[in-house]
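These notes concern the structure reproduced below.
Omission of a single protein chain aside, the complex is shown with its protein chains in their original locations.
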């Protein structure tokens, strides 16, 4: 999977419905932008969010989300969302994000999920499927920001 | 089900995230308000949106939605959403809505759904389950607005 | 403005947060998709949603929105949103939309707005600014669908 470079960059334009009455994008929408970049990155690595591995349905519930807001996002802004893997555990996976508009830093954030067997009443942690773990470990180390 | 009066009224406060940069609630959010009232009404009639009837999973995909906007909704407004059944077919069900804030008319709208067997690749129309059809038909006729 | 062809086509991918527990895009999100296409179309015609014309702030509150749902939108679908002007009055403007995924028709809808002077306590209808009205009238007549 040497073709996947990090930081992996996804673009998303701020839509009218992303804004609130203060005239800028609502702070909760930054998490949507990050998730969209995470999904595109997972897809580039060859792994959908919801998958079956050897007949077992796998899901990735969130365990943590955070964002530091640096400057506002406005309607029509074309946001560049850089995503990289910041930590990989046996079952957990944390992506880090940097949002910018042209050269202006807009926000930094992080989303952590755990790999679970889904379908039953409760969730059960399972190891990250080997091919995904290998693809992540093969990514170039992230250069210091 | 004589206890369920129509129009059935549900209250929902306009949240900050419902607004957009024009300073008022985004027009798409009115549909959320209507849906929330529809669900409360269905629940009062004893029928969840997703149910099983004799072992068959039933869903209600939307076929039509519309809204006429009469005056703006603002952050913090307490909206009264009046909901009634406007048409019932063999498989289709249309709810009509009137949104107001105190005595001010805000919007009128309509949501139509069809009753389907879900789970397979495609949706298949099925008759509205008899107990729900009976509960709807037993509602008092809606007084002319 | 001969460069603007109608139907004008905008693409938008269905994001994870556009879906609901029934597994498909929530019906209210189709209105976001339509709005995004409308805004891109307005911009191609040279007119922002919020503008000043001869020192007067102009806004476009919605007066009507509707959608007919033909088939579901799923996470990851690349939606083609075709937009055209279906009616232009002195102050009112109605856009019509057709959403499709590859060759599959997904929905048809309509959004109507009125041109208003904004800023005061109440909205006041004003004529559509002449350059926008002219640009709209110069569009090729929409071919029958």
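When the chains are written out, they are named A, B and C in that same order, and each has its own residue count from 1.
Methods note: contacts are C-beta pairs under 8 Å (C-beta built on N, C-alpha and C of every residue); 3 or more make two chains touch, one makes a residue touch a chain.
Everything numeric in this text was worked out from a predicted model, so none of it was measured.
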{"item": "Which displayed chains the hidden chain touches across the whole complex", "value": "A, B, C"}
{"item": "Per the touch definition above, residue among C:26, C:39 or C:108 touching the missing chain", "value": "C:26"}
{"item": "Touch list for chain B against the chain that is not drawn", "value": "15-17, 32, 35-36, 39, 49"}
{"item": "In chain C, positions touching the absent partner", "value": "16-17, 19-24, 26, 28, 75"}
{"item": "On chain A, residues whose C-beta touches the chain left out of the figure", "value": "21-22, 24, 27-29, 31-32, 35, 50, 59, 61-69, 72, 118"}
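Here is the rule we go by: only the chains that are shown with their structure count from here on.
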{"item": "Angle, in degrees to the nearest 5, of the Cα rotation that carries chain A onto chain C", "value": "180"}
{"item": "Per-residue overlap in chain B, given as positions that touch at least 2 other chains", "value": "21-22, 24, 28"}
